[in-house]
Every structure is written in C-alpha cells, then in structure tokens.
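All protein chains of the complex are present and in place, except for one that has been dropped.
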C-alpha cells in the first residue's frame, strides 16, 4: 500500500478518532530507567500543542501502547486525552472495542506507529501512518510517513495533516495568527 | 516579514529587554516526566553564560511560557532572571504589562520562540526571532532565525547578536579574552 | 578480520546464545547521574521487542558489562533476560563459564560491543559484532557492524539478522504480519 499525499488527505478528511502509539511515536523510543526500576519518558512540547488543537477541532484522541507506566497517564491527563489504553500486547481488539464504544468506523480512524506490533492496527484503520524513523517493515502498510521522527514532531505533523484535510487548521491557528 | 541580518542588527541595537520562551527555545522541546508526574528539563550550559553576559551588559531578561513547573523557577533563579512568567496561555498581555512596568517600548524588546503560540508576541516586538528548528509558520514573522537549534545554543546566539549590535560584546568577553 | 554479510549470515545460523554489552550498545553510552550518585540509563523500545522475539525463537540471551547498577537488573528482568553479569572488568572468563554452563560452544555465540574492553570476547565468539558508532579499533575484529548506533536499534538489527539467518524471523513476525 503506497498512497500519495493526495490519497492521505482524502482519508484524513474522514477521520473522527486519532490514535497514537507511545514509545517511538510520542517519544523517540528512549525508556529511561532508575535504580528502583522507576521509569521516565521524554515527550515533545510541540506534539502536545498539536494534540490539543486537534482535539479542539472535534477529533477524539486515544493512545494504545503495549507497555504500562503511570508516566503516560500523567502526560495524557495534562493533554486532556480521555482514551488511554496501556499494557495491551494486542492492540487490534482494543481499537475495535473503542470504535464500537464511540460509534466510529475503523475507516474513520487515524493511527500512527513505529514498530511491527503496530501492523495489525495499521492494516485496519482508514488512515495508517508511521514516523519517519519507523521500522522498515511499516513502509508498505501506511498511507503516509511523517517527515519528522518520533518524539520530534511526528505527532504534530499528523495532527496538522488531519486538520488541514478537514479544513479546520486555519480556524484552530486563528487565535495565534490573527491575535 | 523577511529582514536581512543588517536589519536585525539595527533592531537589536535598540533592545533593552530580551524575552525567551522555554520549551523548544531554552530546551530542545523535550518534557521529561516521571511516575509521580514530576517534570524535568534539560537546559544548555552555554545558553546560561550568554544570558548572564547579556544581563551584565545592561539588558533586562524575562521568560514567558505557557506551561508551569518549579523546574523553570530553579533554573531562572540560578541565572539571575527576575521576570519569570509561567502558565500564560496568552503571552501578549504579559508582554505588554511587563513593558509598562519597566517603561520599555515593545519596539525595544527582543523575543525568541519556536511555535505558533509565540506569534502574537513575535508580531509585536521590535526584534522577533525564532530557533533554527522552529515551526515553519514562524519564518515569515521573525527578523532572524538562529543557526543553532533550541536548547543547543539558539539563546546564546541571540544574546551575542544583541551585544554585538550594541557594541557591548567585546567588553563582556574581555574578562576572558584579555585575562 | 573482515567478513562479508554472507559470511555473517553463515555464522549467525549457528548461534544459540546472544550476548549484549550494555553501555554504548543497549544504550547510546550516556550514563545519567543524580546528586546522590544514583544512576539512570535510557534503553530503546525497539531493541526490547527484538530481544523478546529472538528469545522466543529459541536463542538464549545474556548481558556482560563492566559496570554494575540495579538499573540494568530492572530492565533485563522486564525483558526476561536470565543471564545478567555485571561488574565484570574481564568479560572473557564470564563468557567461557556461561558457555560451559549452557553446553554451548563459543563458536555458537554472538556478541555485540562498542569499546576496546570487548575485544577479548569479540575475538573468541563465532559471530562478533559492533555497533555503527563503535570505537574504531573494533572494526577489524568483528564480522559485521550494524547500520544503527548503540541505543538506537543496533541490538534490534542484530536480533533480526540472527533470526533471518536461522529462518525464524518470518515465524516470529507472523503474529503481526498475518493477524
């Protein structure tokens, strides 16, 4: 599957739910560990603003990740992300249940991942995306690969692509561009 | 707005107050989070020396940031920055109030940012600047974009540009170059 | 010693035990230290998945490192790595003892390192490897140098190379590619 950017925009116009993987997507893949086994992650400030704008534009946000740490709960709460699924070795059933709950078709979902365990979900959603530095196997299964790397703006790029396709980007940026 | 470096120097010569955004400018945009939701940031040593030299040259320093964490208070105290405004979703009113308080015109202010929420301030100050890796929308609204990235010397570059334009750089460096 | 990739695959087909250095291999070499002397390390999420898949394919995993910190115990436990040897200034005796214990010949061992203290082990094992950014002295003593740097996918690359050579890679990825 190798869509053009035009095809990605057509898919993005239908998106009602945007789902993000965590390690390697909302972060650069680094898992910081301390002596008591406690964990730390580094998120990217500009990704956070993108997520807030996308949510304000009317799109639902969710994360689904295979690992499980309170770090992610804290960050997602700060960003106002309600649908947080951690410790999910298999992501596809979680996606399907969430779609059911929200009355959103998988075709109306955007998902961005970086590794092979994202493939089942990527093959199911309407707008499958990968970060610039994703595992090479993902390239054939996504509509679009961001120019930015994971944890360095890939999520912001995805958020703006969806808003641009839906015609909501200018309105969301208006508070800054027209102030 | 696309000034030349010459135009940036002309503006810089008038600067009496330099204001820095935090995430993405004084840092590379990484927000480190631990399991209790506690936050960490990474500042750049050489930026710190630049800020001290600029302050010693007679320019007031301030930071205005949308987020709010004691991390920033600690670092700014260590650098002797008196004007610290955090948790400000709208930065422009803060800028205008500070100008009023210090009896400094916006035309005499330099500001460096990295994201779209910096645009209202950038459009108001005399010397608007952006880091090398700023959001692409900022390019048309700044006098000068640093060669260094945020958290990797962009602030140092701005401090030296202002001192150079004001003819104070050599004097500030003299303690090192003539010791 | 400069093998071709073909020669590396021939060696990899015989591997029953894969051993990883820690600093500079499972991390990018950064040792984070706090004010009480406590230590932190940053591991790479995609390396972790590679190690789990390699272990599931039937290959034993071990780490041997010259330094010693509970951080490594925590991460290795999370990945299910049973053979963890820390504080070993001399790595070769540890390797030989482990081979004896597991009834595995050194010729059936893969080892990946980044610095000169890895040389004695690299000269002994069947599949000696180095990360892309290893010390230049290692180049002449390894079968293959990964394209990825330490802490940024070098270990994942090694894991996939071994599984590919052993014909187990497709089966391990099947849960993702055929779901």
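As written, the chains take the letters A, B and C, and residue 1 is the first residue of each chain.
Going forward, a residue touches a chain if its C-beta (ideal position, glycine included) is under 8 Å from a C-beta of that chain, and two chains touch if they have at least 3 such contacts.
These numbers were taken from a predicted model, which means no experiment stands behind them.
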item	value
Missing chain: touched chains present in the view	B, C
Hidden partner chain, touching residue among C:119, C:148 or C:165	C:119
Contact residue for the chain not shown (choose from C:12, C:49 or C:92)	C:92
Touch criterion as defined above, residue of C:52, C:83 or C:135 at the omitted chain	C:135
Contact footprint on subunit C, counting only the chain that is left out	23-24, 27, 29-37, 40, 67, 90, 92, 114-117, 119-120, 123, 135, 137
Positions on subunit B contacted by the hidden chain, ascending	32, 38-46, 48-49, 69-71, 74-75, 78, 151-152, 173, 176-177, 179
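The criterion applied here is as follows: only the chains that are shown with their structure count from here on.
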item	value
Contact graph of the chains (line, ring, star, complete, other)	line
Most centrally placed chain, judged by C-alpha centres	A
Relative orientation of copies subunit A and subunit C, as a Cα rotation angle in degrees, nearest 5	90
Chain centre separation (subunit B, subunit C; CA means) in Å	44
Junction residues of subunit C, two or more chains touched	none
